[in-house]
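Can you read through this structure? Questions will come right after.
The complex appears here without one of its protein chains, the remainder shown in place.
Moving on, here comes chain A:
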Amino acid sequence: MTTGAPEPLLALTNVNTFYGQAQVHFDLSITVGRGHIVCLLGGNASGKSTTMKIILGLVKPRSGEVTFDGASLIGLTTPQIVRRGIASVPEARRLFADMSVRENILMGAFVRNDREAIARDLDKMLTLFPKLGQRLSQRAGSLSGGEQQMVAMARALMSRPRMIVMDEPTMGLSPLYVDRVLELIRTINQEGVSVFMVEQNASLALEIAHEAYVLQTGKIVLSGSARTLKDDPRVRDAYLGGSEAA
């Protein structure tokens, strides 16, 4: 088990997931402690994105339990789960391409009704992501990949979540942007938001994470504090070597 806080914010317990006949998760158990950054590592098709979808209620597990802040999420719809305080930065960003940057960011506040506070939070996003200031009325689909990642993160923060789940936030970004994104994740976390992130780039993820899990074809094969995993030869051989070469 991990070194998490006594009562975790998010817990997946013995989750089994199927797409039709094919099983994607085998007795998957993951916990995210309050205020922690937890990273899920794994190769292609190991079931990482599906884990995110289970948390968000986009895919239903066949068996197992998912709890957030002590209450079960099973049976809730995605919007209901979002209202509980989980925001997401989906795989490949998934911005609303034909809406403006401003509209995209404000869509993040869809579950809120406090207009003035929303306006204040929008300003706050522009200090956190200064580059977006000049782009507010531009079509989101016309932004560069790095800029889109910023919009997706700002959008997720706008709901004032207690936890953010991110699917490969550094994918396809230049090294400069990768550092920037990791820095921002740390900033967000320091403001009290727990983070659950899926990554293939293990060395980078382990820099900022508190704990990590390694997923292999649907099974957790390793878990522990980021520090110990970084030195674990199995992680080094399987992931760190590969991703540094890439």
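Criterion: contacts are C-beta pairs under 8 Å (C-beta built on N, C-alpha and C of every residue); 3 or more make two chains touch, one makes a residue touch a chain; residues count from 1.
Here is the rule we use: contacts and distances are computed from a predicted model.
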Among "Sarcosine oxidase subunit beta", "Molybdopterin dehydrogenase", "Cytochrome P450" or "ABC transporter permease", UniProt-listed name of the chain not shown: "ABC transporter permease"
Selected residue (touches chain absent from view) among A:34, A:83, A:131 or A:227: A:83
Chain not shown: contacting residue from A:95, A:154, A:193 or A:208: A:95
On chain A, residues whose C-beta touches the chain left out of the figure: 20, 56, 58, 77-79, 82-83, 87-88, 90, 94-99, 103, 106-108, 110-111, 155, 159
